[in-house]
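The other protein chains are all here in position, but one chain of the complex has been omitted.
Every chain is named by a letter (A and B) in the order it is written, and numbering of its residues begins at 1.
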Amino acid sequence: MKLDEPVAENPLLTVENLEVGFESFDGFAEVIDGVNLSIGKGEVVTIAGETGCGKSVTMKSILRLLNQPPARVNGEITFDGTELLSLSDREFERVKGQRMSLVFQDPMSSLNPTFTIGEQLTDTAQFGGDSDTGVVEFFRRRFSGERDEARERVLEMLREVQMPDPENIMDSYPSQLSGGMRQRALIAQALLNEPDLLIADEIGTALDVTIHDQILDLLKDLIENHDLSVLMITHNLGVARQVSDRVYVMYGGRIVETAPTDELFENPKHPYTQGLIASIPRLTGDEMATGIDGSIPEYLDPPPGCRFAPRCPYATAECEQARPEMYERGPQTGVECVLYDEAVPASERPTVEETRSHMTRRPGKQTGGD
Amino acid sequence: MKYWQYLVRRLAGILVSLIGLSIIIFTTSRVLPGNPARMALGALASEEQVQALAAEMGLNKPIPLQYLDYMRGLLVGDLGTSLETKRAVSTDIVYYLPATLELITVSMFLTVVIGIPLGVVAAQNKDGLTDNATRLVAFFSVSVPGFFIAIMFQLLFGYLLEWLPITGRLGSEFGSGVSRFTGFLLVDTLLSGNLAAHVDAWAHIILPALALSLAGIGQVMRITRSSMIDVKDQDYVEAERGFGLPSWLVTYKYTLKNAFIPTLTILGLLYASLLGNAFLIELVYSWPGLASYGVTAVLNNDFNAVVGVTMTIGVAFVSINFLVDVLLGRVDPRIRLAMEEAT
Partner (left out) sequence: MSAESAGVLDRFVSAERRELWQRSWKRFTSRPMSVIGLGIIIAIILLAVFAPVVAPYPEHAGKFTDFSNTLQPPSLDHPLGTDHVGRDVLSRILFGYRLSLMLVGVVLGFGVPVGVLLGLVAGYYGGWTETIIMRATDTALALPPLVMALAITSALEPTLTNAMIAIAALWWTWHARLVQSIVASERGEEYVQAAKLAGASTPHILFREILPNTLSPILVKVTLDAGFVILIGAGLSFIGVGVQPPQPGLGTMVSQGTSYLPDSWWVSVFAGLAIFVLVMGFNMLGDGLRDLFDVEVNR
């Protein structure tokens, strides 16, 4: 199957025809089925989709965080001209440690609970990316003046992420910090090595809304100041809209639509994208869609054609037979849905409102009742 | 609640447990079949002599009063007189305890220095050859009776290979060349400046200590392995690896410290089984320690000695568990917080 999709100009990271499967007791589950994506230098790109759509697996395959076996990863992942999958673990760790940083989803679990913030961050500042450091070398540098410089860098970074009272925070354990402070500490840690690519998994979603917004604003500033390329993973299209330049919408282990952020929100094409946008709560409307009916496909025995077909209000027999092509391909756009075949007249293509009308709704002003 | 307040509460709880323990042990020891006074004096003594001694020992009083008398004595370090050795029980305990502590300390040391590294190695080769081998060894070590492995060691290293001595703490030829300073022979031989005796003391302790520590090594190995694997999958470890920190640093600094927490809890529990199994191991190796003394006391209905030994072990045991709690609080700030929040 040919699946060439739009590619960013001057890409830092490209993922081509990524396939990831898992062997399990019940059989082989093909979770990622031919994903293509790319991130240009200085670009902020989001992968959006429901829980279980495969966005985290995609991210983990890029960072080589999956245990193989049970996972099996195929395809090509190129980072700044280097093919990553063919690197040895050691070589890969070096590239990752020096040039990529990951901010995990949950600020509660991403800081080591038995070390102070200062200890962890200073080690990262001093030894991050130097994965070849030996024991003797470590102790020599650990107890040299270099440690104080590293400490200064950490403090500076904590100030940059607007951490309150950074001196004090250095001596605190993660359990003594609020969620927002932990998130800031994590972001600071991720930026200490001055990475080229920042990968952020559901950043801030574990926090409450106001803090979440502050964190996203902070992130926007940091991206600008540090000239970062960013891959964001989120289930929240609102986050994608707030931060990113371009969005990939993922469903059932495939990219179903991609477009620059503004375009995607103004003119969502894929019925799934439309459904996602329709289920963003609207403050003005008097009714609210509760979400797209049905649930994500079973990966052990996925639908043979379009994986969204079982939930799609517009699905035809054709959809269930074969995987659709990428249609409407532009330099930065594409949609994997037969409705966008040139043969289909534009009038037959659904709008968000139409999709909304197919979804289960509940009155906006009343509560309770299924 | 402050951390130290928590510790004080814990101490109070321990005191209550120990008093409960002393009541149980004291009461059971006083409903002995047979008359301890008669046993102390032997079959030839007259009935009047036995009665007189019974009165002197306070055996005619009701048990609660006897208990209060005993506790009063306990506060000034008087545990009564052993019917068997005719010495003060406290003297006997001070005499025999160091041998047992020495044995347990060496066992604990072996448990830690063998068990933890093997657990780390097993975790790093999860489901590999080393991992499966350690799994088998662990199964073996918790299933085999300690006294049986002790006998097997004697057969193999003593009788068959003739590498090591199989009974006692020190060869008889060194008896006069070592003075008693601490009761710990590994220390006393050095203080006496007798290097040959020091080596001999090691030769004597190695088999019993190894036999005693085997079950613990298996458990420590498995718990270290499984907690290393748990911790290794934590986001923060993945993150630390992701930031390109040297992998040995991530394993031995950032993973092992967290993985050590369950291990530390197990080490506290292990101390109990070491104290218990020492009774069997000392018997096999004729190790002149507290456990040997206790077994003799039990077999001879020497009730003051039984109570004294049992209470000593109870105190040692709860103190170790208290110490483990304190250490846990030090190692893991979350536990300290949880302790502070408790009640």
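The criterion applied here is as follows: contacts are C-beta pairs under 8 Å (C-beta built on N, C-alpha and C of every residue); 3 or more make two chains touch, one makes a residue touch a chain.
These figures come from a predicted structure and were not determined experimentally.
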Which displayed chains the hidden chain touches across the whole complex: B
Sole residue of B:13, B:64 or B:193 that reaches the chain not shown, by the stated touch rule: B:13
Of B:21, B:229 or B:264, the one touching the omitted chain in the full complex: B:21
On chain B, residues whose C-beta touches the chain left out of the figure: 13, 16-18, 20-21, 24-25, 28-33, 139-140, 142-148, 151-152, 154-155, 158-160, 266, 269, 272-273, 275-277, 279-280, 283-284, 294-295, 297-299, 301, 306, 310, 313-314, 317-318
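Just so it is clear, only the chains that are shown with their structure count from here on.
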Partner chain A, residues of chain B touching it in the complex: 234-249, 254, 257-258, 261, 331-334, 337
Of chain A, residues touching chain B in the complex: 63, 65, 93-94, 96-98, 100-102, 104-106, 109-115, 120, 123-124, 127-135, 138, 173, 175-176, 186, 189-190, 192-193
